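To keep things clear, I will list the structure first and then write my remarks on it.
Here the complex is missing a single protein chain, while all its other protein chains stay put.
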Amino acid sequence: MGTAARRKALRMNAFAWLLLFPSLIFLLLFTLYPVFGSLKLSLYQADLGTPEPYFAGLDNYAAMAEDEVFWKVLTNNVWFAVGTVPTSIMISLLMAIFANKVMRAKGLVRTAFFYPTVIPMIAIGNIWLFIYTPDYGMVARVLEWFGLEGPNWLGTQSLVMIAMIIMVLWKEAGYFMVFFLAGLQNISEELYESAKVDGVPAWRVFWRITFPLLMPTTLFVSIIALTNSFKLVDHLWIMTKGGPENASNLLLYYIFETAFSFWDRGMASALTTVMIALLLLLAALQFFGFDRKIHYR
Amino acid sequence: MRSMTKALLLMTACATFAAGCSGGGNDPAPTSSSGGGNGEKPAATESAKPSGEKVELTFYYPVAVGGPITKTIEDLAQQFMDENPNITVKPVYTGSYADTMLKAQAAVQGGTPPDTAVLLSTELFTLLDMDAIEPLDPFIAADGTEGETFINDFYPAFMANSQTEGQTYGIPFQRSTIVLYYNKEAFKEAGLDPEKAPATWDELADYAKKLTKDGQWGLEIPVTGFQYWMFQTFALQNGDNMMSPDGKKVFFDTPENVEALQFWSDLAKVHKVMPEGATEWGTVPSDFIEGKTAMMYHTTGNLTNVKNNAKFDFGVSFLPQKKTYGTPTGGGNFYIFKGISEEKQQAAWKFIKFMTDTDRIAQWSIDTGYVAPRVSAYETEAMKAYVQEFPAALVARDQLQYASAELSTHNNGKVSKFINDAIQSVLTSTVEPAAALKKAQEEAEKALEPFNK
Partner (left out) sequence: MMKKISYGLMYILAAVWTAPLVWTIWTAFRPKRLALSSSITFDFTLVNFTHVWSAAPFTTYYINTILIVAGIFAVQFLTASMAAFAFARIDFWGKNIVFLLFLAQIMIPADILIFPNYNVLRDLSLLDTKLGIMIPYFASAFGVFLLRQMFKTLPFELDEAARLEGCNLWQVLWKIYVPLARPAYISFGLVSVSYHWNNFLWPLIVTNSIENRPLTVGLAIFAQSFETGAQWSEVTAATIIVILPLLLGFMVFQRQFMNSFIHSGIK
């Protein structure tokens, strides 16, 4: 490279870094540093019983491995993900396909599905707490019309997760629908027309054309849905506080409890580290797993 | 394009500026709706203020009962400020007890503690472990005989959660006990004497069975929220308290407690007089008012709410006894925080005395339904007139002779979670009381280890 070219390259690099600088400060301070900070603090015993935190190695992790509540919480997260991710993708895909077609009140239908997205999770928790209340809640009233007695949704260990999943599906399906709508609109009409000309049945059209071409969107949506299933805990605060007996407790809420109710800072950091590792693992799996299946034009 | 950039930069600058400026937590809001605050920031490092300059107190308080409590508190604060022109009180409504505790702790950890707050009496040990609160004995002593009369006027049952190791840290303010509410009309319908509430465990089960019918439960006891508090009733009625007064030991798995938990569980599963599963704390009073349950265990704090909303004649009585009557106390105390200046501490002490003044505390009790924590409050004209018209208000006070301290230990957050989970495991699934309590005991002991060295 000639010196003039080199100088230009240097200037360009400097300029680029200058552009990145503001974002980088905040990223470093509030994404990178906290990750390593948690890692470090997780190796300390720092709770109410230790006014001076001391280095304890992997003690917190050992205690975590023996902690029943931790395993319960982790299992709950798995069930929560399993319950919300595929289901929400299916529902939202269905919604998108129908909302994409010419039908009366298309706009209204889309609005009806999408509006829960703009409501804060904490308000949704409030609303559904009322809906699930035995005897006076909406669900109980509806069942009453059919002469059935509804159970105590949020108070029964076997039902509370299902109740939460339904609520989260209600919130998220509309949001994902919009992404699928975008994806659908990017599929060329020609493909559908030539399929029609060839007399291909509708479901085949879906499996061979629509679904594969929507793979990138599906990947995107599934990542969001999966991350959301870990992030969404606001409702626990207002509805069950993780109960009954941790049946609805989730990892992030357990971190919140450990940090701000038990004030066990070492353990909270350890739990955060575990959560971070989990998320990174899942992201990696999704990227490499899906990668093979995506058809790009 | 340039103007758009300019506009955006201006917007950012303004937003950040405005946000940064009005941050810091102690500046007046653009529309001040909370009472009393002036523009003074409490200095983090206190320097001696020349006398005559205003002292500003930040006061965190929870609202745990329905009604215009915020207004009442702000009115009281205003009255105090009128009487003490050199003190400004800034009451900050911080949500439920749990929220208030969270915020107080966060504030302490962040280096900007409030000056005074009303917190659950059970948070005593946690606050001590954080070295967050001041002992109040010096203040009491400084008031001489007046101080002595003051502190002795509080019911011992309420002082139990306010003192430890010979020192006083809290002044009872909005205290309660659990009582039995019962629907007199439902009693009549079931052929029971509406003036006679069940007095023993057996009678409780018996009455509840008679009262249970389609659309109506005999009894409801909350299984969420403060279920350990509810459990303490049975435990105290059958044996000793669940923890040691110094907050370092717990006694969860005694045979008496196992029996107590078994009784509670049987009410739901065997006698079928209570709904199974986790009955939500908040729905129990609504259920009672709507007539979906004929009896309920709940806080006296609900008295005014039930009185105003129940369309039927209802009664309030002691909780049924087993070996003795018994109930835990509940509710909040005033604390003074460490790390604030001498002036502020004095001002806070004045404020506390003002708020717990006999007449005021009597009125507070009448307005909210909480038990007035001072003996003298029941001698005031206002209170006497009130109980004439509403004798139910005296039940909680009379039960005080059988009342004991609410469950409170070091590492309270963890320990109460263990016992709460244990109770829920028995009532919402099929775990046996003995096993559940044993597990809670082991877990609690582990959590209390560092405090027993």
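Some points to look at:
We call the chains A and B, going by the order they appear; numbering starts again at 1 in every chain.
Just so it is clear, contacts are C-beta pairs under 8 Å (C-beta built on N, C-alpha and C of every residue); 3 or more make two chains touch, one makes a residue touch a chain.
From a predicted model like this one, the values you see are computed outputs, not experimental measurements.
When the full complex is taken into account, the listed residue touching the unshown chain is B:A107, out of B:L57, B:A77, B:A107 or B:A447. Of the candidate positions A:G37, A:P51, A:P86 or A:P212, contact with the unshown chain belongs to A:G37.
Only one of B:T88, B:T164, B:S265 or B:N302 touches the chain withheld from this view, namely B:N302. Which of B:V284, B:A362 or B:A447 touches the hidden chain is settled by the complete complex: it is B:V284.
Residues 1-2, 4-5, 8-9, 11-12, 15-16, 18-20, 22-31, 33-34, 60, 62-66, 68, 70-71, 92-99, 102-103, 106-107, 109-112, 114, 280-286, 290, 299, 301-302, 305, 309, 369 are the ones on chain B that touch the missing chain. Touching residues on chain A toward the chain that is not drawn are 12-13, 15-17, 19-20, 22-27, 29-35, 37-38, 41, 95, 98-99, 103, 105, 107-123, 126-131, 133, 136, 138, 141, 144, 170, 174, 178-179, 181-183, 185-186, 216-217, 220, 227, 230-231, 233-234, 237-238, 252, 255-256, 259-260, 265, 268-269, 272, 275-276, 279-280, 283.
One rule holds in what follows: only the chains that are shown with their structure count from here on.
In this assembly, the C-alpha centroid of chain A lies 36 Å from the C-alpha centroid of chain B.
Those residues of chain B that touch chain A in the complex are listed here as 98, 102, 105-106, 126, 129-131, 223-224, 275-280, 283, 286-287, 290, 292, 410-411, 413-414, 417, 420-421, 424-425, 427-429, 449-451.
Note for the complex: chain A touches chain B at residues 47-51, 69, 133-136, 151-152, 154-157, 240-241, 243-247, 257, 260-264.
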